[in-house]
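Our next item is chain A:
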Amino acid sequence: MTAKRVTFKLNGVTLEAPEGQLVIEAAKAAGVEIPHYCYHPALGNPGNCRLCVVEVAGAPKPMVSCRTQVREGLEVYTDSEPARRAQASSLELHLVNHPLDCPVCDQSGECGLQDYYMKFGRYDSQVREAKEHKRKRLEIGPHVMLDQERCVLCTRCTRFTEKITKTSELGIFGRGHKEFVDLAPGQRLDNAYSGNTVDLCPVGALTDKDFRFKVRVWYLDQTPSICADCSRGCNVSLHTNTKRPWHDEGRRLARVKPRHNPEVNQWWLCDEGRYGFKKFDEDRLGRVMRLIPYRRELAWETALDELASELRRELEALGPEGLAVVASGALSNEDWAAFKAFFVDALGCKRFLFAPQPDQLGIEDDLLRRKEKVPNLEGGKALGFGSAVASLSWERLEADLEAGKIWGLYLIERDAARFWGAKASALLSKPRLVVWQGPWKGRTGELAHFRLPATAHIEEDGHFTNFEGRIQAYQKALEPLGQARPDWSIFEGLRQRLGAAQKAAR
Partner candidate 1 sequence: MAATVATVRRPERTLATRIYLIEVFRGLVVTTRHLLVNLYRHARRALGLGGPAGAVTIQYPEDPARLGARARTRHRLLKRDDGSPRCTACLLCETICPARCIRITAEDSPVEVVEKRAKTFQIDLGLCVFCGYCAEACPVDAIHMDANKVELSTYTRADLIWDMAELMDDKPKRPSLPSLHP
Partner candidate 2 sequence: MIGQTVWTAVKVALALGFGMNMAGLLAWLERKQSAISQDRIGANRAAILGVSAWGLFNQIADALKGLTKENWVPPQGRPRLHALAPAISLGFSLFCLSALPFGGVVHVAGRLWSLQPLESSFGLPLVLCFLSLGVHGVVMAGYASGSNYGLLGGLRAAAQMISYEVCLAVSLAGCAFIYGTLDLQQAVLWQGRLLGGWLPAWGIVVQPAAFLLFLAAGAAVTKRAPFDVPEGESEIVGYFVEYSGMKFLMFLITDFIESIVIAGLIVTLFLGGWQIPWVTLTGALGGVLMLAAFSAKLLLVLLLLMQIRWTLPRFRFDQVLDLGWKNILPLAMLNFIVTVWGVLLWRLR
């Protein structure tokens, strides 16, 4: 149903909007920012922050724009003197009991109070009374810290737990200036989406335990990306700290925040995706190594030459049937294409393991989380992996290895050794050639013959296809660590070497 379009005036400019749209939304569409705390498109408009007040012609007093609907002939002023004064007064009331501990507050730099004070306030404080003190530094869940003093009681967080996660851990208690936000009795903010309350909180009342005191937000660079922790493909923004490496124990990726995409993840991100980023700088590979027959570091060109010649020798002697390739849905579409061109088209390889096995399956729910904890199985499917090319299972591969059918094992970002546990070293010593390729070392990285460092997806540009078939681009947020290269360029380098040799042989 499309609403009737009506004309109304915003700050003297005639605009068109669907009838019944909230003035705050219509203004946002026209590029006019009206300050607000409690209103959120997904969480409704309780109208309790009173910050979005505007002047409406004919109305005896300022109106809250989040509860005023557009109608024919409406005249709204957001920046007139009465509107400004009303907004500033509301802001001043919000700050009456605010502790103003910005220097130690993690929100500072992205705080609604700071931003709106600079944009809409700039009054001289008239408050002479002592501030109301409430409880600070409360660990209300595994990921979230609460500071009741800083809260402006917008109720966004309580409405999120009520309406979105339907867990209702948070509530508002008390009356008047003693009102405070807190956990419901006996509860802990421990749902799978608790981190979103931190994003929703316009002030420093709810902060990330994980990010607490690590880096100042103004040190961070933001890069649009796609979450790689399940096949949903949530849109995220990567916040990286590269200029001051002494913070956050040298981690380059400081935090992950959701990006609004109404088609995929709306405003939200699950805690798995949000807090899973620490792995990006841990156990990383930066050097090209050959571990067997003896351990030495190689230049990329030498490593690719050696690997290509070994592959060629075994292929000529034993044929492509004995080569098994274990891939992961973490490959980008670009990687998948190069993967197919190399392993299927150039080598004629037949044994693949890429379908999610228990090592890559997790919890699924009906909000965002998907069962497959890899981002890009669909990209492989589009190239025939899963339909034309069947996938092995770990058990089958294990059996084949035991039977000695496999002379070569090429593992890409999938830690077989961890999955096999104690059997791993025996199993991996069977083939003549074991290659480990990936951003992380894992256990397999210690047992392989070749160890090739690949970039993590945050270090390259690329595309993921999510479970619905939606192709989404992600951007390079960080420089590759050490010698790491994108997976596709490794496949391509090997393919060119083998191709050249085959041509020469012909």
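What we mean here is this: a contact is a pair of C-beta atoms (placed from the backbone, for glycine too) under 8 Å apart; a residue touches a chain by one contact, two chains touch by 3 or more; residues count from 1.
Quick note on selection: all candidates are chains of the complex that A comes from, given by their letters.
This is a predicted model, so every value here is computed, not measured.
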### Query
Pick the one that touches chain A in this complex: which of 1 or 2 is it?
1
### Query
Contact residues on chain A for candidate 1 in the complex?
101-104, 136-137, 212-214, 216, 218-219, 244, 246-247
